[in-house]
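One structure below.
All protein chains but one are shown in place.
For reference, chains read A, B, C, D, E, F and G in written order, and residue numbers begin at 1 within each chain.
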Amino acid sequence: MMSENIQEGGEEKVEDPVILGFKRIAENLEKRYRKYEEISRFSRDITWESKRTISLILGYTCDKSVLKKAENRLRFITTNEKCFQGLATALQPQDKYLFLRAYTGGVQEFVEAVALYNFFKHRKILTYEDLLSQLTFEVTVDDTPESQAETKETLPNAENDSSEIVTEKNDKKRTVKFALVVPKTDFFLGLSDVTGELMRACGSSVKTPDFKTFLFESCAFVRVLHQNLSCISPYPRGLSNKLGTMKANLCKLEMACYHYVVDRYVCSMNFRFTRFSNDDYIEGDDSGFE
Amino acid sequence: MMSENIQEGGEEKVEDPVILGFKRIAENLEKRYRKYEEISRFSRDITWESKRTISLILGYTCDKSVLKKAENRLRFITTNEKCFQGLATALQPQDKYLFLRAYTGGVQEFVEAVALYNFFKHRKILTYEDLLSQLTFEVTVDDTPESQAETKETLPNAENDSSEIVTEKNDKKRTVKFALVVPKTDFFLGLSDVTGELMRACGSSVKTPDFKTFLFESCAFVRVLHQNLSCISPYPRGLSNKLGTMKANLCKLEMACYHYVVDRYVCSMNFRFTRFSNDDYIEGDDSGFE
Amino acid sequence: QTIWNVIEHYQKELDGESELRDKIRTVVKEIDRDTKKINFILLSMHAKPTEENLKVIAAKARKMFETAIHTSTSALKEAVPVGDHYKYNDHWRITFQRLAFVAATTIYLETGTVCTLREAADLLGIMSAEDKESVDFKVFLDYEDYLVGLVDMSAELSRLARNCITFGDNIAKVYSIHECMNKLTLGMHNITFKNDYLRKRYDGMKYHVKAVEEVIYDLKIRGLKVTNSNSDETAATEPK
Amino acid sequence: QTIWNVIEHYQKELDGESELRDKIRTVVKEIDRDTKKINFILLSMHAKPTEENLKVIAAKARKMFETAIHTSTSALKEAVPVGDHYKYNDHWRITFQRLAFVAATTIYLETGTVCTLREAADLLGIMSAEDKESVDFKVFLDYEDYLVGLVDMSAELSRLARNCITFGDNIAKVYSIHECMNKLTLGMHNITFKNDYLRKRYDGMKYHVKAVEEVIYDLKIRGLKVTNSNSDETAATEPK
Amino acid sequence: QTIWNVIEHYQKELDGESELRDKIRTVVKEIDRDTKKINFILLSMHAKPTEENLKVIAAKARKMFETAIHTSTSALKEAVPVGDHYKYNDHWRITFQRLAFVAATTIYLETGTVCTLREAADLLGIMSAEDKESVDFKVFLDYEDYLVGLVDMSAELSRLARNCITFGDNIAKVYSIHECMNKLTLGMHNITFKNDYLRKRYDGMKYHVKAVEEVIYDLKIRGLKVTNSNSDETAATEPK
Amino acid sequence: QTIWNVIEHYQKELDGESELRDKIRTVVKEIDRDTKKINFILLSMHAKPTEENLKVIAAKARKMFETAIHTSTSALKEAVPVGDHYKYNDHWRITFQRLAFVAATTIYLETGTVCTLREAADLLGIMSAEDKESVDFKVFLDYEDYLVGLVDMSAELSRLARNCITFGDNIAKVYSIHECMNKLTLGMHNITFKNDYLRKRYDGMKYHVKAVEEVIYDLKIRGLKVTNSNSDETAATEPK
Amino acid sequence: QTIWNVIEHYQKELDGESELRDKIRTVVKEIDRDTKKINFILLSMHAKPTEENLKVIAAKARKMFETAIHTSTSALKEAVPVGDHYKYNDHWRITFQRLAFVAATTIYLETGTVCTLREAADLLGIMSAEDKESVDFKVFLDYEDYLVGLVDMSAELSRLARNCITFGDNIAKVYSIHECMNKLTLGMHNITFKNDYLRKRYDGMKYHVKAVEEVIYDLKIRGLKVTNSNSDETAATEPK
Partner (left out) sequence: QTIWNVIEHYQKELDGESELRDKIRTVVKEIDRDTKKINFILLSMHAKPTEENLKVIAAKARKMFETAIHTSTSALKEAVPVGDHYKYNDHWRITFQRLAFVAATTIYLETGTVCTLREAADLLGIMSAEDKESVDFKVFLDYEDYLVGLVDMSAELSRLARNCITFGDNIAKVYSIHECMNKLTLGMHNITFKNDYLRKRYDGMKYHVKAVEEVIYDLKIRGLKVTNSNSDETAATEPK
């Protein structure tokens, strides 16, 4: 790709088929390497932009307008040429597993960002279908003869796979729609990370009026997610660790709920607690210790 | 850089200096992160192109014309916008140590390639000065007001550092010459890797007429390098391991020399060896074992 | 030029660098010791956190900065060559974080506000990372180190808030601390963290914020009021 | 759609995948066993490497390919869904490398030349990586596995060359092996290796080339000649 | 008898063992799945830890033990040959630890006490290590696995204690948990663990005890107490 | 003298050392077991931390020291050759740290103060590091091990403080603990630790101090008072 | 029965097991030392590998087996309880592999053939894995340890082959070694190793075979001949 520019000089003798085979292999391996690099770059950019979005959403307690900004940013990540749009264009459907390791990090971080946004916005959990609907792209394919070899494999594929529908076709270019493949495991790993961000969000200021519901809903959300994911057997690679972290987050959220109840509502709520003694304890005695 | 495109909506209230300070810090840290990514990419491309060049040079025994091609490729690596030229442009002198870890891998691999080329071409060791002379770049700087902030730091600096000389200046652009900093440690680590490639080169076919001198000169080169580098005290980070590998390569080269002497020249050379018995042993007896 | 010459030069360069590192290490050890001393001074704030006492403590700390610390940071600036901050900063990174912490705490005790990067750097007698571009830079206070210092301060302030009630009857300070930590939280929300050391420290901050909020809640429930009636300012920051 | 449904689907998907992997593992174990059997057949070439014997051995090996291996690679192709080669190829990667090795050796014994990727894939009864684009691809012989197979063959051939002298009096074969390994070296020079498994294996190849050259040298020094006078072809490849 | 016979025997043994391990693996996978299902049932105790609800949960869990688990542990006992517990127990060790954990938790919810090894083993449908000498032993619940289960339970119970206040208004349970955990901690205190893993886990238990003590402290400092005033009994937290 | 003699001498030395280490290991195991027993006695302080009970517990612990521990430390002193403390102290280092912890806790319960190194060493029946120069030194209590013991005690005391409220209605003890821990923290603040382990442990101490401060805060905010009104002394929490 | 009883039983079991392991460790150390001594005897074969000398060496080694080794393996059999081979064999596994190696080498020197598992076990004075089912099994020589011993022997024999030329003028032995190693390699070729360690060792064997083939090649190309002309038998290097 890069070094095509180099003038390597023409040596056009007829060569042994074995040697020619080696040359073809060398070319193909190099193409593969460069593609891997390219896809890694998209993934890293997606990761970083998703992280920024998460950071933005966490400012919600201070500034409600961030949700609108976050929505824009998420749209940016899916549509920008340096993020998913570029990744989708670069990735041929038949190579999805070959390059999966190169882009799985970006996808997971993006799932985390989308799911966090979803919880803040709608107070509910992101579904797999919602995610997939956001990761469907229109790719413009150049049908000129030179690139024919590259486009002809993008034929409709098996179900649950990257499928594409030809929507439009003019003489030389056509627009093709296809959905990026996200393994469910990646979906759940990304979703697991949301619990960490919720833990962070619930830790911050208690000033918002709906803080109590937010706190208890977060806690319930994380509890349900943890309880259900614990049920998977056997745990796929990576899930076991995430479950550990998730449980730690859950405990922290429960601790926050506990303190909320014990410290704040113990008197006013309709508890059947009784006090040892009277209100003397509430109106503190400011003297006697210093 | 990327997400500048996003419309984040204008909120223009006068803010607390502390909060403004945080915003500035956030911006600077993000700029730093993106620069690190950018420089890592240049480094990775340089690494790959250098590896390809090394691979090309190792084909020398089969095809003498490769040296010319290798020279072109090395020039390509230093001048291309995606390799060193781009790296030099992206790297501000004051950040050289901040981003050193991001580009040290590329520099080392490039040193390896240049030094290998040098040994094949001139049968001598690459000097540090030769290397530096190849890593001096002309950078065109845009002096329009917006970018003034970025260019003003590129002033002539302390000796042995990235220095630059203003060569040309028209109204808005000027061309600036500056040398990339290569720590000597990186130079020697790259040079150490050459011994591995020489070991590889000497292992391959013995068909070239000057093979014997090449083998013995390689062996001497590696021995001298190893003997001298062993003297450094204390070993800088990374050198100790390289010395171990280098010694293994040296032993393999010595083994090749040994076999060359014992197997090939033992009879014809002017050794003071004597044979146990006569030439009966040379004219083999083809029967008796099967 | 033979390889032997190159290696000889290389050895000389390494020796020079090694000597320089020794010098830096000595100076940094000095700074470290002084930082500990300042911190020791500051620690006494928890025992009797009345307003007057806090001012006295801050003054003592500032004096240490202006004598001991300035002397040793000057020595450091002298030792480190121009442009080599990032080459050697592993030596002082942790020390500078602690230094930023004591500086921020000192300034808070003096002014009741969060100091800026430049203010912290000034107290340390060095440049700030924001100014490193403008002149030949040597040693400066980097962004991350300043932020770590602030996070560490928030832990100390949340402890102070509680002790203001227990040992100092200094209710006004609690509200001031609350405001200060709110500002800190607001400010930190702008940073996009990588999964690094700073992020871990920052994650702990919310507990400190919460601890202060709990003290405020306790005060409110019990109807306690600031005696010296500076409640107007602080009212803005009370939880509703 | 609740989370419970999603997770139920997920579990079902995992179960399906796990079942599929079990199936693949069983088939691959089968292939593995057959590969070992073919290798066992090939190993006997060292004991008596006369031309006739080598042909007999190659024929036996090919028969095993065309019966046992074709059957089990067919089963593998059936098991793996379209497009999922790279999802599951960890299961058969090493096995395919060994298979490529025995295939290449078999073809060498038959024809005296290095087989192409397609020829090797044909003998295995699967597609080659070069053809994977043209149709819905399932299991195929990947570039790297083919190359590892060739490198392994070179080790075996260098051993064979020596044994051709010791146990087979088959001088012509030594020259043929020499030519074949030269071609291999020439071809491999086009590949840019990463520092991976293949590179390590390739590094070992030069010793095998050298070992063959030493045998040739020994023959030359002693003036031995090929008896059945096919020296014309081989002459081209002798070291000068 | 030659080496060929030996290798034949060896291969036969290998094949038999490999088949056996496959069988064991399948059964253990089944147990693992059921264990996780029981755990799923138990985890819902945190959401609403009222006394009635806890009893309902325990009943559901017990039913799973008596149907699913008993069936699969029977299959395991059938599969493993007499005397080979120690040869194969790596396959089920971790699963049994988790099983011991869910069994101990179930029994605690039922009875409010720490179960004995025999009680836990009974619920699992297998023998206990205490009885392994008396008959031809196959699969049994080992001491360590039982103890790991108890330690895991104590972590879960300390979490439950907090949730009893937050979500269950169940103060009495907190005191019961405190008593139970004290008994456990003191009981295990004097063991000289040979097993480093267990020792580390045990060391972590003190944090769980402390967490429960904090809940009780919070109740006390706020003057909250159980209405049916069984605080007298629970005060005696020493093991009997 | 040849290399054979050298190796013979070496083997003899190896054998002697190996035997000695076996002996030391046996004695240390004994000490370990007794330390655990004393710790078990001390643990019961949390269940009912009234002043009288704490004295009773301390007396029981002291008796164990003066019988069991003194016997086994004597055996250790006999086993270790003069001057070889540093060669073998890896064997007892951790045990001595735990021993220092139980000794310091015992003395605290007896006197309400932090014990000195000599006091701790006396209770263990060995020399202190301060006296190691004066006689032919064998086994002694090293500074670091003593300090690790004190840090461990502070963790235990912070737990005790809370339980003094919950289970003992012993408010005076809380203030005493606060004072004691303040003294400890400030005392150790300026040490330039060479030992990373100790530094980390010391860093953790601030959490324990904070926990005690929280208890005192709770007492203050809720207006609880010390009954025997020794608040005058305890108010002065600064180290003297 | 309470948890206290369970823990008491557990502690008792732990103590018993720990004592047993100490006993086993002592015996195994003894065996280890004797194995080294036998190996020392065998090592002298490289210095002067004439046929007579090799016989003398083998006789000396056998005597050591029948006295020292038989005594200590008897002690081991006494120590290990029936059926606990697999629980404790980690203690002697490596020692038994080395023992199998010296036994196989001794028998090779005596008979020129590869010994069977039973022959090796007999020389060690223990049962073989083939007979473990027939009686209450305690300690026996396992298949893998026997095979590891054979692989180690092949490394030693390839060294011996070269030294037979250099120091012994014993050409016949080279052919005998070649035959023996061929038999071994082919015999083990089809095993589906479960043991990764053994597989790796086996993979290394091909280098030893190749080394012997190189010696034979050298003999052939230089026309050296076996004096006692037993070339007829050795030509048949295929396994029978």
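Brief remarks on what is shown
What we mean here is this: a residue touches a chain if its C-beta (ideal position, glycine included) is under 8 Å from a C-beta of that chain, and two chains touch if they have at least 3 such contacts.
The shown structure was predicted, so the numbers you read here are calculated from the model rather than taken from an experiment.
Touch, as defined at the top, links the missing chain to these shown chains in the whole complex: B, F, G. Note on the undisplayed chain: of the listed residues G:N39, G:S74 or G:T113, the one touching it is G:N39.
Residue positions on subunit F in contact with the hidden chain: 1-7, 9-11, 13-14, 17-18, 83-84, 86-87, 114-118, 129-130, 143, 146-147, 150, 183-184, 187-188, 190-192, 194, 239, in rising order. Residues 220, 223, 226-228, 230-234, 251, 254-255, 257-258, 260-262, 266, 271-277, 281 of subunit B touch the missing chain (whole complex, contact as defined above).
By the touch criterion stated above, the residues of subunit G touching the omitted chain are 32-33, 36-37, 39-40, 43-44, 46-48, 159, 162-163, 165-167, 215, 218, 222.
Going forward, only the chains that are shown with their structure count from here on.
Its interface matching that of E-F in over half of the contact pairs by residue number, C-F stands out among C-F or E-G.
Computed from the mean C-alpha positions, the centre of subunit D lies at a distance of 34 Å from the centre of subunit G. Averaging C-alpha coordinates per chain places the centre of subunit F 53 Å away from that of subunit G. Under the contact definition stated at the top, the residues of subunit D that touch 2 or more other chains are 166-167, 186, 190-192, 194, 222.
For subunit B, the set of residues that touch two or more other chains comprises 30, 33, 48, 52, 282-284, 289-290.
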